[in-house]
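Report on one structure; see the data block that follows.
A protein chain is absent from this complex, but the other protein chains hold their places.
== chain A ==
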Amino acid sequence: MNYVPDFSIVTDNWIVLLRGLLVTIEIWIPSILIGLAGGFLLAQARLARSGWLRGVSLVYVELFRDTPVLIQLIWFFYAFPILVGLQLSPYAAALLALVLNTSAYASEIFRGGIRSIHRGQMEGALAIGMSRAQAMRRVILPQVVKRMLPAFTNRTIEVAKMSSLASVISVHELMYQGRLLSSTYYRPFEILTAVAFIYFVLIYPGTFLAGRLEKHLARSN
């Protein structure tokens, strides 16, 4: 191999990559936070008494789980505006798609978690006079979160990686900037390696902290 890597191309353009990283974070964090809230509501609907609510929630979840994320992103950018007569910015379309997608997955995690907490826990809470909402907040959810933490961590990582797909609808996130730089300077090796490394540095601390948190929560077992 006679190729001599030259990483100065990366350091010279660090500001471009940084800008991309910031946009990646701007997609990632809201997608997770709003997606978790949406997933919680969807899970409630899925466990509701009303058959109508259960049905809507089920159809929603299956639609998002059983189609590729890539098509979801592109659909919300190109097709959705035709449906509602309102053009979305690439960022808004990507955020919308990822929020809805995350909601679908998070709802399954919540649903599994809530169902796995023994019925006696809800009853124990109600029996001392708690409302359902209080029981959910004080008794059920803390146990769900603990039990489901690995699944939530996984999802968080998935979404960070999925956000790179937003480059196809020209969201100026990290992947987009990386591809732009590499085609401008014909230095794909240095630039794509650097981009992969940045993703790793972004995601790994989260995985690490989640592992620590899991251990901390497991102390009551």
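Heads up, the rule we're going with is that a residue touches a chain if its C-beta (ideal position, glycine included) is under 8 Å from a C-beta of that chain, and two chains touch if they have at least 3 such contacts; residues count from 1.
Throughout what follows, contacts and distances are computed from a predicted model.
Chemist: Not counting the visible chains, the remaining one has a UniProt entry; which protein name from "Amino acid ABC transporter ATP-binding protein (PAAT family)", "Xanthine dehydrogenase family protein subunit M", "Ferredoxin" or "Succinate--CoA ligase [ADP-forming] subunit beta" does it give?
Modeler: Looking only at the record, the undisplayed chain corresponds to "Amino acid ABC transporter ATP-binding protein (PAAT family)".
Chemist: Per the definition of touch given earlier, which of A:18, A:33, A:63 or A:127 contacts the omitted chain?
Modeler: Spelled out, the listed residue whose C-beta touches the missing chain is A:127.
Chemist: Which of A:27, A:69 or A:139 sits in contact with the chain that's absent?
Modeler: A:139
Chemist: If the hidden chain were put back, which residues of chain A would touch it?
Modeler: Within chain A, the residues that touch the unshown chain are 118, 120-121, 123-132, 134, 138-139, 142-143, 146, 217, 219-221.
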